[in-house]
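Of the protein chains in this complex, one is absent; all others appear in place.
Moving on, here comes chain A:
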């Protein structure tokens, strides 16, 4: 066990995966000798050689197209997109190619070994193009898995599972927490299961659900709610696609109330999918409308970042409204 921040845990997971399997290759913009603009790939080129950790030209569609070919050949590519805001040039390669590769070929060929790592989320004064949370775009793509960790231990275990999963995984890293989140990370090679939510704190009055950096926001709101006598069950979804319907619905059937929080804009955000599914499955158990505390339906602003964010205070107010319904 060692104390690591989120970046060190990711670096540790990459070293673990590359040591374990020589087919694992890491590439993207500036990931080579320099070690990545966030240092997530530090020392990989020195340890594993230029053949397995290398810079690519500055082309996101190229990086993912290249990764698709490499994965279908039998290698294990871990491609980095420098900011998730810049993943859109590769959208065609991901939606039409990566995700459909196995289905369209009748299982003859797959891109299952591919993992795409990308920093996401606000809170770092990143403005429009260094703050986005595009998970909902990818949740609409059959064939993809989408995974988001919340702390160093989760990051290592989920990243190792993503690299070894036989399906393409988009692994989104909350960059606000890269250095801010520090915790114990096992030195061992371990995996955390994909498709499973994580029960952070049990409660009885309302279920609070979030993922990535927003988990600590709902934890904070839960602590405030505790002071006024509301017991919150806090869940980290961890996997956006496929998501853990059993855990969420089990919790809502117990508490009768649900609040979902995400940074991405409200309309078409993944909270909509969860809310619709939960109301279908838990209709007779719901005591109040499902609350969504999300980013505004605007581009992500710079000067008004604090106002834009679905913070603990907005969450706390929504908890009270839901409880009083």
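FYI, a contact is a pair of C-beta atoms (placed from the backbone, for glycine too) under 8 Å apart; a residue touches a chain by one contact, two chains touch by 3 or more; residues count from 1.
By our rule, contacts and distances are computed from a predicted model.
K.L.:
One chain of this complex is not shown here; going by its UniProt record, which of these names is it: "Monovalent cation/H+ antiporter subunit A", "2-oxoisovalerate dehydrogenase subunit alpha", "Phenylacetate-CoA oxygenase subunit PaaA" or "NADPH-dependent glutamate synthase"?
P.N.:
Matching "Monovalent cation/H+ antiporter subunit A", "2-oxoisovalerate dehydrogenase subunit alpha", "Phenylacetate-CoA oxygenase subunit PaaA" or "NADPH-dependent glutamate synthase" to the record, the invisible chain is "2-oxoisovalerate dehydrogenase subunit alpha".
K.L.:
For the chain left off this view, which of A:43, A:61 or A:288 is in contact with it?
P.N.:
A:61
K.L.:
Per the definition of touch given earlier, which of A:37, A:224 or A:245 contacts the omitted chain?
P.N.:
A:245
K.L.:
Among A:96, A:204 or A:267, single out the residue that touches the unshown chain.
P.N.:
Per the contact definition at the top, the residue touching the missing chain is A:96.
K.L.:
Among A:70, A:87 or A:278, which residue is in contact with the omitted chain in the full complex?
P.N.:
A:70
K.L.:
Name every residue on chain A in touch with the hidden partner chain.
P.N.:
25, 51-52, 54, 56-57, 59, 61-62, 64-75, 77, 89, 92-93, 96-97, 100-110, 112, 142-143, 145, 166-167, 195, 242, 245-246
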